[in-house]
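With one protein chain held back, the other chains of the complex are shown just where they sit.
So that you can tell them apart, the chains are marked A and B in the order they are listed, and the count of residues begins at 1 in each.
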Amino acid sequence: MNIKRMKHKRALWLFLLPGTLLYLFLFAYPTLSGLFYSFTDWDGVSDSYRMVGLGNYKDSFDSLVFRKTLLNNVKFMLSVVIVQTIVSLVLAMLLSRNTRTRVFLRALYFLPAILSSVSVGLIWSFVYDPTIGMLNLGLRGAGLDSLTQNWIGDRHIALYAIAAVQVWAHAGQMMIVFIAGLQAIPGELYESARIDGGNRWQLFRHITWPLLAPASAIVIAYTTIQSFKAFDLIFVMTDGGPNNATEILSTYIYHTAFGNYEFGLASAGSMIFLVVLAVLTYLQFKALRTDRAA
Amino acid sequence: MAFKWLGRLLVLLYAAIIAAPLYFVLISAFKPTTAFFADPLGWPKPLTLENFVALFDQQPMLRYFGNSTLVTLGTVSLSLLLGSLIAYAIVRFGGRIGAFFFALYAAGLIVPTQVNMLPLYSLVRKLGWSDNLLGLVIVSVALFLPLTVFMLTGFMRSLSREVLEAGSIDGASEWRLYVRIAIPLSAPALSACATFLFVMSWNDLLMPMLLINGNSKLTLPLALMQFRGEYVTNYTTLLAGVVLSAVPMVVLFLFLQRYFIAGMTAGAIKG
Partner (left out) sequence: MTGKSGKKVRYLLASGALALTAVLSACGGGGSAASGSGGDVTINFLHWRGEDVKALDTIIDKFETANPTIKVEMQTLPSDQYQSTAQAKLSDGSVGDVFASFPGAQFDALAKAGVFTDLSGSSFLDSFNADLIAAGQQDGKQLAVPYQLVYNDPIYNVKLFEKYGLTPPADWEGFLALCQTLKDNGVIPIAFAGADIGPGQFMNTMVMNNEPSDDIFEKVEAGEAKLTDEWWVKTLTQIKELNDKGYFQPDALGTKDAAAGALFVQEKAGMLASGSYQLAQNAAQNPELEQALLAPITVSAGEAKYEGVHTSTFMLAVNSKSKHPEEAKKFLEYLSQPDVAGEYANATGQNVTVDGVSYDSPELKVAEDWTSKKTLFQPRFTIKNGDNQKAVTNSIQAVLGGSTPEEAAQEAQAVIDQNLSKS
């Protein structure tokens, strides 16, 4: 029996081997060399560089742009996570039953998720154009001139306008996750609660929400990571402008590394980015765990 | 009753929000450039195919379709093979070893590509794998492994332990268990994961841009970039390209919709 187990274990190690080798070699190793470069002044092009210790980390935190970027990133992430979770949950609850119309609508809602984010950014650049864009034209057509905005040109609005596009592109995908979760909740639970005189809100609070916890965990985790890594959208739509109003960490890293030739500084930015994201993910994980346990 | 109507209203409103920009892309792809700026929202008159003709005229789009298909199929199948082996091993190991490997891959999920693209580039270049479609496939597989392992492990955890334990007591080898039991039972998760990877790989711009040099080896998203100029971009042609490159995905999605949902179900319940 023991010998057999050992043989099994050996086979399992072999299962892990090819993928893990590939992963360590082509993913982990380049990522760790990023850590190394964060202590250098490499420009990304030359053959030589100097070690500068923690200088890049200090410069990052000293930089006004970097601090603005961090703040932007938090705003962007919070608005996407909150809005996308609510939108996809509401949609899921409205479309959870399988009827022909509902299945069609689900497919429609999901559709943007299969477009590349470069395409989505391009499309929305035109939608948001103040003069020829369909959004302002539509508002004017409906007599709502006062609602027209300089969507991606106004520094107070631009970040949220892009967050809205992110939601547009991915809420349908997250809705599907919620629907899956909803369909797994046994109908009898609702029946008996209704007999006990529970109203809509109570049903949601005490049955739907707790039982959806695993689905919410997935949705929130995915959305956080997605919103943190949102690069293509911003790159195509505003490239971080106007005046850095939409610069987030991923675009900042890109600009620093390739626009300013400061690969070392950009790597330091990436490492800070990684730490922030890891902490956030961990906190979320913990929060959702305790929520489920309670 | 009021609730029900409010719900219907919301659902239709959201449908309009999704559909409007898509409508805009579709009509623009069939418009001449001048009409695109003069009457951005109007129905294209005359309805023209010139944008699509221009696409095929200026670039060997069929070959790029072929390249994209090759790279995507290669990436998806290799990712699923390696990813499912790893996920299976993680679940079977369980305990500390399983948790370690799961964490190792999950950590990869949060690494932004901007961090490792330059070191990755110089590594691939040293190996002599750049400007090579197969090299692109292998690099993409490595980059997609965190997501693949994450999704598949989530599902395989939900496979009843007893089924596998029973199998191993029967004396079946791990390989046999994997092929005969784990894989068939994971079919919905594999197909859901496949669809995910399909979309990601088909749309990927950064890796092909980094690794592919020759014009004959471009993938579709990279080919579309050739239609962007420094100052002059024919946007209707570019949007026609957007439509064209999305067609295979839309078709695939329409046929495989239920797999998406089935796979997501499994992940969402067992979390």
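By definition in this document, a residue touches a chain if its C-beta (ideal position, glycine included) is under 8 Å from a C-beta of that chain, and two chains touch if they have at least 3 such contacts.
Just so you know, these numbers come straight off a predicted model, no measurement behind them.
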(request) Looking beyond the chains shown, say which of B:95, B:171 or B:184 touches the absent one. (result) B:171
(request) Have a look at B:80, B:115, B:138 or B:159 and name the one touching the chain we're not showing. (result) B:138
(message) To test your reading of the contact rule: which positions on chain B touch the chain that is missing from view?
(response) 33-34, 37-38, 58, 118, 121-122, 125, 128-135, 138, 171-176, 209-210, 213-215, 225-233, 235
(message) For review purposes, identify every residue of chain A that touches the missing chain, sorted by number.
(response) 4, 7-8, 10-11, 14-15, 17-18, 43-47, 59, 62-65, 125, 128-132, 150-155, 235, 238-239, 241-245, 254-262
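Throughout what follows, only the chains that are shown with their structure count from here on.
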(request) Report, in whole Å, the distance between the mean C-alpha point of chain A and the mean C-alpha point of chain B. (result) 16
(request) Please name which positions on chain A make contact with chain B in the complex. (result) 4, 7-9, 11-13, 15-16, 18-20, 22-23, 25-31, 33-34, 37, 44, 87, 90-91, 94-95, 103, 105-119, 122-124, 126-127, 132-134, 137-138, 168, 172, 176-181, 183-184, 200, 213-215, 217-218, 225, 228-229, 231-232, 249-250, 253-254, 257, 263, 266-267, 270-271, 273-274, 277-278, 281
(message) So in the complex, the part of chain B that touches chain A is made up of which residues?
(response) 3, 7, 10-11, 14-15, 17-22, 24-25, 28, 37, 40-41, 82-83, 85-86, 88-90, 92-93, 101, 104-105, 107-120, 123-124, 138-139, 141-143, 145-146, 149, 168, 171, 173-175, 178, 199, 202-203, 205, 221, 235, 238-239, 242, 245-246, 249-250, 253-254, 257, 260-261, 264-271
